[in-house]
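Working notes, structure below.
For this depiction, one protein chain was excluded, whereas all remaining protein chains were kept in their positions.
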Amino acid sequence: MYWKKQGNRHGAIGPFVVRESMVLGHEASGVVQEVGREVKDLRAGDRVCMEPGIPDPEGRATRLGMYNLDPSVRFWATPPVHGILRPSVVHPSDFTYKLPGNVSLAEGALVEPLAIGVHAATRARVKPGDVAVVTGAGTIGMVTTIAALSAGCAEVIITDVKQPKLKLASTFGSVRPVDVGREDAVEVVKQMTGGWGADIVFEASGSEKAAAGIFELLCPGGRVVYIGMPAGGTVPIDIVAAQAKEARIDTIFRYAHVYPKALRLMGSGKIDVKPMITDTYPFRKGIEAFDYACDPKPTSVKVQIQLP
Amino acid sequence: MYWKKQGNRHGAIGPFVVRESMVLGHEASGVVQEVGREVKDLRAGDRVCMEPGIPDPEGRATRLGMYNLDPSVRFWATPPVHGILRPSVVHPSDFTYKLPGNVSLAEGALVEPLAIGVHAATRARVKPGDVAVVTGAGTIGMVTTIAALSAGCAEVIITDVKQPKLKLASTFGSVRPVDVGREDAVEVVKQMTGGWGADIVFEASGSEKAAAGIFELLCPGGRVVYIGMPAGGTVPIDIVAAQAKEARIDTIFRYAHVYPKALRLMGSGKIDVKPMITDTYPFRKGIEAFDYACDPKPTSVKVQIQLP
Amino acid sequence: MYWKKQGNRHGAIGPFVVRESMVLGHEASGVVQEVGREVKDLRAGDRVCMEPGIPDPEGRATRLGMYNLDPSVRFWATPPVHGILRPSVVHPSDFTYKLPGNVSLAEGALVEPLAIGVHAATRARVKPGDVAVVTGAGTIGMVTTIAALSAGCAEVIITDVKQPKLKLASTFGSVRPVDVGREDAVEVVKQMTGGWGADIVFEASGSEKAAAGIFELLCPGGRVVYIGMPAGGTVPIDIVAAQAKEARIDTIFRYAHVYPKALRLMGSGKIDVKPMITDTYPFRKGIEAFDYACDPKPTSVKVQIQLP
Partner (left out) sequence: MYWKKQGNRHGAIGPFVVRESMVLGHEASGVVQEVGREVKDLRAGDRVCMEPGIPDPEGRATRLGMYNLDPSVRFWATPPVHGILRPSVVHPSDFTYKLPGNVSLAEGALVEPLAIGVHAATRARVKPGDVAVVTGAGTIGMVTTIAALSAGCAEVIITDVKQPKLKLASTFGSVRPVDVGREDAVEVVKQMTGGWGADIVFEASGSEKAAAGIFELLCPGGRVVYIGMPAGGTVPIDIVAAQAKEARIDTIFRYAHVYPKALRLMGSGKIDVKPMITDTYPFRKGIEAFDYACDPKPTSVKVQIQLP
């Protein structure tokens, strides 16, 4: 079983704060050991990945199709629910998905972050031929870039200050990396769009600074998707600049109904996440993996732990 | 000819700053004096209102259906274009609209602010039976309330600190006024929606304070429309709170293709703006009207100047 | 307990055919007798109405927010599920809704057909100020007219060949009745819209004839909603005429998540269904009610049976 860690030393993401000992891990794949009597679509031996959140089918948001927003979702490694860095887990079959033949277990563990990118691209209502900017070339920026291209964007401009991440991102397809320490992203966008602006900006950095000039990047009637969660929660937004372009700002939280879509894109070869798997540790070196992930090589993206 | 003033002493709205002498006025109705040879739909004597902005038909945003976002729009009383507080004006027939028989010239001059409310309600994609909150009971809050009700909202909760404005707004239909100095709007919304939250929040105050807790008012998957222009442009937004509900934030700038819709709603009797016309001055007392509008009675909403 | 019958002698609606003895009735209201231990929102004595369909929360369509499309929905009076023309029924609290104080039990039984109209208006994405045509002034045409007006339509043009129905419908607000035996609906629409066409056409007749010229009524970019179920299922559609206007055709089946919205519209006074309740029979005269409904007075709309 594979597992992937978040490079977060602080034990909190947004309002969810770790206060007690907890099994970590929410990006998982593995092999089915046993299935319940009523399970029809899975059998022992199937290679699968799992959604880390189990919704309450009776929840109001769930019924409306938004199970990710239901407060009663039980989500791995989000207090008080334990995570998946363990040999086995009992999981509902409806949230367990067979991997296509061409998708490895290592790639299967990446469906989780990829689903965030695919959800963002879905919410953005990408039109074929759109130009998008992705701010931030971390894991989320990368999966968003991949998803945006698969969703119809003709070109993605990705911004960061870290050259190695930008270099990797630029291998994903029609991607223009912008090192914002050296280049002005607004100028690049203007040049590439004849002064019009990008159709979509995906904010994937969570950085207040990156978000500051976000509407200058945008075309009239453009859309912004806030994926990154700013550390402090609140950031200054230039409402008047947004209004001058009638920007529509979507915000997303995890994903809903996206795993089957993401797996289909991987199965059909439209999405390849392999370049993002840069480091793999065996389970017995798990502590080492965490230490490494806190201070990784600049070329490192996803650090995976392989269970025995 | 009627005309209506904005209570703004500072000579600026967002990035548009008055630096030279300028004729004011952008909310206008009147009677057609003469029409050009190719004009078919209008004739001398027709009672009309006019859109204050004349788009460039060749502009890229105009072509895409968003003429309000075209930088080359020429908009009355927005520097350097003079406004309409004058006896006559030459105006394109395509942006001049006949008033329905039941709509007076005084009401016709209110189509302009009403169009902002109708545009906001259109962009919000109101579903029939939605519950909306409108923050701010100024002119824009009032037209938004009226428009939201006409657009399908079953109930509107309007917030302000001014009792007389709230009192007037509560006569518009199924409106629950909330004096935020005495009541907690979040509690009112929770109580009215069984804890679920409002489907839509229209931010019509431009106030940083009103916008602060905006996502607490909202239901999962809800929508926010920023209509008010914050004085400083930039306001702090709690992105993480928005994300927890996957809020969609629309921003609007004036309106496009809305006048015919607004007039139809007035003509059919679904919208009545008469209660908003609280003060009328003859043109020769125009200065007095401006002075009054800077320090109006608490019950005053729209101050109109009637041309000879 | 109230109940309302469908005037259908043939024992079938679309693919659902009655082949065995069955309790009829799917439009119901009543008073709660007893609640289960975990029910929090209802108590004995509450006046309520109920959705006739109980979805399977684990169904795939249900999860996506479309429980009406789930084949495992159990729907009253749709074979093999018995209907509601009986003294009591056990029903899930999640699909049982308290009536607002101003809504009578008789009106509560009309939420079911109203929900179809509200669902149609929701799917149509009515914009405030739209002009709609409703073809057919039967029950469904009437609830659609009411719903369309509440959803933002400034005007509804309703067509039929039956004068008494048209007369009643014209009392619902800004409604223009068109007796298609005497007037040409296309001409009326052209005249009312300056030649542009209606924004929306709601097909509520199920009649092949009414549907024949449907796109002539429509404006460029307009929408059609097929609510009526044609007896034979299949009708000829002029695809090229639709394409010339890039018509979008929505089809609906019952409703989902609409009851709370419909009740809120009734509670706020925006929707009044009382004029549609034209005939009431006590339960002991139930057979008589059915006989009457097969050959009603021309002014008859809804025939209700009142349970003891």
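Points worth noting:
Chains: A, B and C, in written order; residue numbering restarts at 1 for each.
Criterion: a contact is a pair of C-beta atoms (placed from the backbone, for glycine too) under 8 Å apart; a residue touches a chain by one contact, two chains touch by 3 or more.
This structure is a prediction, so every number in the text was calculated from the model and none was measured.
Looking at C:H82, C:K162, C:R248 or C:K285, the residue that reaches the missing chain in the full complex is C:R248.
Considering the whole complex, the residue from A:I116, A:A147 or A:V235 that touches the absent chain is A:A147.
Considering the full assembly, C:N68 is the residue among C:S29, C:N68 or C:T96 that touches the omitted chain.
Contact with the chain not shown here comes from a single listed residue; of A:S72, A:S268 or A:T299, that residue is A:S268.
By the touch rule set out above, chain A reaches the unshown chain at residues 41, 118, 121-122, 125-131, 147, 149-152, 154-155, 173-174, 194, 258, 260-265, 267-270. Residues 57-58, 62-67, 94, 257 of chain B touch the missing chain (whole complex, contact as defined above). With the whole complex as reference, residues 14-15, 60-61, 64, 66, 68-70, 123, 196, 220-221, 226, 229-230, 233-253 of chain C touch the missing chain.
Keep this in mind: only the chains that are shown with their structure count from here on.
Ranked by distance of CA centroids from chain C, the top chain is A. Averaging C-alpha coordinates per chain places the centre of chain A 42 Å away from that of chain C.
Chain A and chain B have CA centres that are 39 Å apart.
Residue positions of chain A touching 2 or more other chains, listed in rising order: 64, 66.
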